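A selection of the complex's chains, in situ.
By letter and in written order, the chains are A, B and C; residue numbering begins at 1 in each of them.
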Amino acid sequence: MKARVHVTLKPGVLDPQGRAINHALHSLGFDQVGDVRQGKFFDIDLGYEDRDAAEAAVKEMCDRLLANPVVESYAIEIDAP
Amino acid sequence: MKAGVIVFPASNCDRDVAVALEQSTGRPTTMVWHGETQLPALDLIVVPGGFSYGDYLRCGAIAAHSPIMREVVARARAGTPVLAICNGFQIVQEAGLLPGALLRNASQRFVCRDVHLKVERSTAPFTSRYNAGTVIRIPVAHHDGNFYADDETLAELQGEGRVVFRYVTAEGARGPAANPNGSLDDIAGICDPSGRILGMMPHPERLADAMLGGADGRAMFDAAVEHLS
Amino acid sequence: MTAAAEVTPEIVREHGLTEAEYARVLEIMGRAPNLLELGIFSVMWSEHCSYKSSKRWLKELPTKAPWVIHGPGENAGVIDIGEGLAAIFKMESHNHPSFIEPYQGAATGVGGILRDVFTMGARPVANLNALRFGSPDHPKTRHLLRGVVAGIGGYGNCVGVPTVGGEVNFHDSYNGNILVNAMTVGIAPADRIFTARASGIGNAVVYVGSKTGRDGIHGATMASAEFSEDAEEKRPTVQVGDPFTEKLLIEACLELMATDAIVAIQDMGAAGLTSSSFEMASSGGVGIALDLDRVPCRETGMTPYEMMLSESQERMLMVLAQGREAEAEAIFRKWELDFAVIGHLTDTGRMVLRFHGDTVGDLPIDPLAKASPEYDRPWVPTPPPASVEPPEAPGGLEDALRTLMGCPDIASRRWIWEQYDHTVMADTVQRPGGDAAVVRIHGSATGGRPGRGLAMTTDCTPRYCRAHPETGGAQAVAEAWRNLNAVGALPRAVTDNMNFGNPERPEVMGQFVGCIQGMKAACLALDFPVVSGNVSLYNETDGRAILPTPAIGAVGVIDDLARTASVALKRDGDILLLVGE
């Protein structure tokens, strides 16, 4: 089984990276670009047979390690491509 | 010799390298703002270290698209020597002047310490004051200095003698203990086929004055002056 | 005045004001405050901003010497270091935010102290820190240590200021309340020091740096509230640092400071726009009118309350000389920073806040900034320590030495300082690992004779302070002095960061008083004035206080860098001497 986890800054939290990328795209002439937010993602191979068990485990991984609950939120997809 | 240093938003070794250049050239260094579209006449261009654009997106990626870089690339292709240090190395790689990429350090941590480098290539304009095989000591300070190139590129660099510096121990031995960041083939610095474009992670400008505990870096600036004056 | 949201006793309590304090609010205002005004009182009168528990004792510290240009009261202390130059330095805590989010907490701590120093006109030349963590085997310690060290490095390395020294201790009293104290040292021309003293009725009040977001609202009150295990719930109040913007802000401010366009300047630290505007107006004896519609905001729909209390980082407030706005704006635009005229100085002695055409707040300045509450809290002296016999060296001297070398408080700190860029600026003469760090004074850029240096250190031994606060306080100062001395520097002045538990408990207050008295005695004896500092109280978890930790930062001058000493043994056959008692 595979999981893909997306981690982003919570809305309202300063995203200096996204802002810098937005500026850079504009200075390259991409003037149709609006807001840019950057996040990270993890592709995780899992040994579980059971989807619910996998999902619960990944949720725990996010809470404990993959995301920083102070400033980040996350979304989990199981068996994502 | 007239040397110029390119200044990007959040370059932070621009002054350091200007001071080291002035010590060797005896004349003021020209500072060039990244937003300029024209370069003055220069015998040497330095792309300095720092955190251009905060290292956001990828180290050096945004700076590589600064207006001035078009000029720097054109001059470099026309034969003006370019010394690219640390973030400068990342920038010229992103701009396509040197091959490979610099990934996150294998330790995942920023590393600041003195390293020993074996001078693998002793040629003008930058390393002619060292004998090939000499071991020198200068600092590194980076988070993303882990040199990577695909097999073909690596073979080309090796075959053409374009590896200029390798990380070694004080005694000149290679091995994981001497390599601060996991670089492929212990590579610390490479050049273009002509040797006129040099990119390196360590900072020669930070040990170019005996008062700071070492002056091995100074010979690079002295060599440039000797060849470009 | 628009219809005020009703301020209930519960709202007052949530804002951390006591009944007596609220009674004073009513007296000062002559009416009930609205929510915005209450929020302003609450941050201005928080422990963090008002020093209400500590002021009475801090006044006892010696602060004067012929070489002191500005003592406590400014953003940072300023001393004359000769050759027309001044050293500007201060230490500041970011303890609670770093416990909640170690990377960002420590990073924004470094950002804040840098701003305190460059706001006075100095180029920052070195950072140091004083860190305290819980027991090495406590489950959170590793994570906290790793995050704090990475955060300090992440910020300092990016702005390009070398982190050259610091100290770290481990003790279980810090398990739930670590200490992250950051110090910055800067150098400025002695005749071009900038202060927050606003003057010139009609002059523009200008906002520069990053935009204002909703971050850290109520951070200042949080930093003064005692911690409990549910602290985790206060998480969203943590701010994210942007060292890239800070670096641009340093360069832009220094560029503008080279002209004479700035009348007054103040960073927006804890309590952001509120404390910066009140402090500027109060120290200059003027009033301010702010037009909040002009505050650059990161998000839409922000309220005046949010704007005035936001702790977004990398922002500064300035008063410009008449007619200099365009010149200043050009510099900040070049550095891709926000610039906005958000108000002007008035002769009313009041802070008047306007938003959407209405007056949304109107407060007298001095009663908030100067006549804030001041407490003489009850205290009891710390009982004298039990005497301890020197123990037998366990298993002989060699084993004892091995045990000592492996102990977390003594073991090598290389893992830490290698994550800090300590050689950027190419002026670091003595790196971390010695008694004090030595940084060359950059002659050619700032004028002055080459070959001079500054030495700097941070020191404190909290277990001494607990055993006997007077001795511990004196010892911390003396150790800092000796560390400067040991590298060949003339010790000149001290900054401090007083980290203690809940001052409402007489034993804790007694520790505070004892440490101050010890520091005072040592500073007087050594002619070593305190020129700046910071107080962090309520460092406790569930009623258990940290060890009393008066961290001392100190700076000395080296007149000839060719004549400094370092800890490294130089040659075979050299003779080791033991001096002193």
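Operating definition for what follows: contacts are C-beta pairs under 8 Å (C-beta built on N, C-alpha and C of every residue); 3 or more make two chains touch, one makes a residue touch a chain.
As the structure is a computational prediction, the values presented were derived from the model and not from experiment.
Counting every chain in the structure file, the complete assembly comes out as A x2, B x1, C x1.
Just so we're on the same page, only the chains that are shown with their structure count from here on.
Subunit C has its Cα centroid 34 Å from the Cα centroid of subunit A. The set of subunit A residues touching two or more other chains comprises 16, 20. The set of subunit B residues that touch two or more partner chains comprises 53-54, 56. Considering their complex, residues 16-17, 20-21, 24, 27-28, 38 of subunit A touch subunit B.
On the subunit A side of its complex with subunit C, the touching residues are 9-10, 12-14, 16, 20, 23, 68-71. Subunit C contributes residues 100-101, 103-104, 210, 213-215, 235-236, 238-240, 242, 244-245, 298-299, 312-313, 336 to its touches with subunit A in the complex.
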